[in-house]
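To keep things clear, I will list the structure first and then write my remarks on it.
One protein chain is absent from this view; the other protein chains keep their places.
Note that the chains take the letters A and B in the order they are written out, and that residue 1 is the start of every chain.
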Amino acid sequence: MSPILESRGLTKTFGAVTAARDISLSIEEDTVVGLIGGNGAGKTTFLNLVTGYLKPTAGTVRFQGRDITGMAPRRITRLGICRSFQIPQVFDTLTAYENLLVGLGIVSMGRKAFVGSNLGTARPEAVADEMLERFHLREYRDEPASVLPEGVRKLLDIAMALAVKPAILLLDEPTSGVSADEKFSLMDLVLGAIRADKVTVLFVEHDMDIVRRYTQRILAFYDGKVIADGDSATVLSNPEVRRLVVGEPAPEEGAAPC
Amino acid sequence: MSTILAVLVDGVIYASWLFVIATGLTLVYGVMRILNMAHGSLYALGAYAAASLAGAWLRAGWAPMGSYAMLVLAALLVGLVVGPLIERGLLRFCYGRDEVVLVLVTYALFLILEDVIKLVWGVESYFIYEPYGLLGNVEMGALSYPVYSAVLVGAAVLVGVLLRIGIYGTRYGKLLTAVIHDREVSAAMGINVNRVYLVTFTLGTMLAAIGGALTAPTVSVVPGMGVETIVLAFAVVVIGGLGSMQGAALGALIVGLVRSGAVHFFPQVELFSIYLVMALVLAVRPRGLFVAAEARKI
Partner (left out) sequence: MTSFRRTTLGLGVALLVMGLAAPLLPKWALFLVTIAIAKGMVALGLLLLMRTGLVSFGQGLYFAAGAYAAGVGSQALDLGDAVPMVLLGGLTAAAVAAGLGLLLARYRAIFFAMLSLAFSMILYGLLVKTSALGSTDGFNVAARTVFGLPIGSTLGRYGVYALAALCAFGAAVGLDRYLGSYLGRLAPAVRDNELRVEYMGASVRNLVHLNLVIAAAMAGVGGALTALAVGHIDPEMAYWTTSGEFVFVAILSGTASVAAPFAGAVLLELLRSFAYEHAPNTWQLVMGSAMLAVILFLPEGLWSIFRRRRRAAT
């Protein structure tokens, strides 16, 4: 398998604060990768660096072998990297259906520029309806996004990113703000919808049960660094990860009750 | 040499006048996030009130020196009456709306005030030149300036100093700074934000009115005098950075000097030189000289 996304020595500093330090990793095509870490570990910063919202202080990002470091988000999107957001970024005055049509319309206006989309010649309107169906959003089709419940906005946000059929999808905490008993059904729905298109997924998450269940591989971040990278079971049992990320005492020192 | 001196002196006098007006505009924006398009009309109200009061005083034959007190009194009156009236009667219903909507609200207010002034004072001009000449002239080299201009400069410095002390040196000023920084948190911490707004808008109105009252003796007070003033004040605060007091001071100086320079050297460009400077500053510093652009967190 060849890496679809690759970062080398990616570093970002804000004044005295280093939000990402020397992050080197690669994501293989057609995999589901989880990215875990505590608050301020640099997870969202990493997504922002990859998608061009932030310019790295040092290091490079390559996508399908091509250097995309420092490109604007819209150019990176057109190459086939789409993302969702921790706080849903939807168009409040547009209906759910119109929200989906924004991205689809952009693709259909410029298929040549939008090289990263696998939409083919599908009609945007048909794809929008199909996405609503796939994400179980049909009943909200003609409701303005501003009145939708937060969980639905979250789904819509992800559906918008997936609708244009990118090569890789980056999800920023898809289950944050969703109640504990809804998390698994939400993730079943989301990953089912995404994997139907065989899109590569990298998702940021702080819920260990979620990453354990849905990923083949986990990257653990701490203080802007990658502290563990490997298959899910190995990373989750890594003592450093357990201590710094999961927030449990590592097994060998775990005798002391807390 | 004397031309350069004249440019500097004229520029500083003009800047003083602009500063007093612009500082009220920037204060209201800084605290309330309202870019008040009616600020020029409040300035005009101050000028009309001053012309009426000082005129009545002088016609009554009382000590001419007292007319200065009348100018100040007029400004205070306008501030204390009109400020709360507008804030309580209109603006408080609009808090929390988009900044652009608030601009439109104050634009509507501007239209209304322009006609209210005409209805109260009629369309003829008012002149009260006495306070302007009363203090005599002062010689600066080959140039002669009325002492009243020095009063204007002094008034601007006084306003600047008082505001600085008021904001950084008093308890109330600290509340104000807190509200500027974060309205919601301030309210949650128990600051009476509504009262802060009321006081701020009254103060802003008063500053506009002081600008108008002090100008009244130097010009003819006519309908529409606020129309040009407001766009000049905009230029000042936009150059300096909306909401910044230091910005208003620097912006006023820049605009004052640019204009007096243009008047002396390139009279053709006088009118638009100011806006040109504003456009240039914005091209380089999108939020003005004293305010940094902020990044959005996602």
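Assume a contact is a pair of C-beta atoms (placed from the backbone, for glycine too) under 8 Å apart; a residue touches a chain by one contact, two chains touch by 3 or more.
What you see is a predicted model, and the numbers here were worked out from it, not measured in a lab.
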Could you tell me which of A:Gly37, A:Gly103 or A:Gly224 touches the chain that is not displayed? A:Gly103
Filtering B:Phe19, B:Phe110 or B:Tyr148 for touch with the omitted chain leaves B:Phe110
Which is it among B:Phe93, B:Tyr129 or B:Phe265 that touches the chain not included here? B:Phe93
It is residues of chain A that touch the chain not shown, namely 51, 72-74, 77-78, 82-83, 85, 89-94, 98, 101-103, 105-109, 113-114, 124, 160-161, 164
Which residues does chain B use to touch the chain missing from this display? 35, 90, 93-94, 98-101, 103-105, 107-116, 118-119, 123, 227, 231, 234-235, 238, 242, 268-273, 275-276, 278-279, 282-283, 286-287, 296, 298
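FYI, only the chains that are shown with their structure count from here on.
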Averaged-CA centre spacing for the pair chain B and chain A, given as whole angstrom: 51
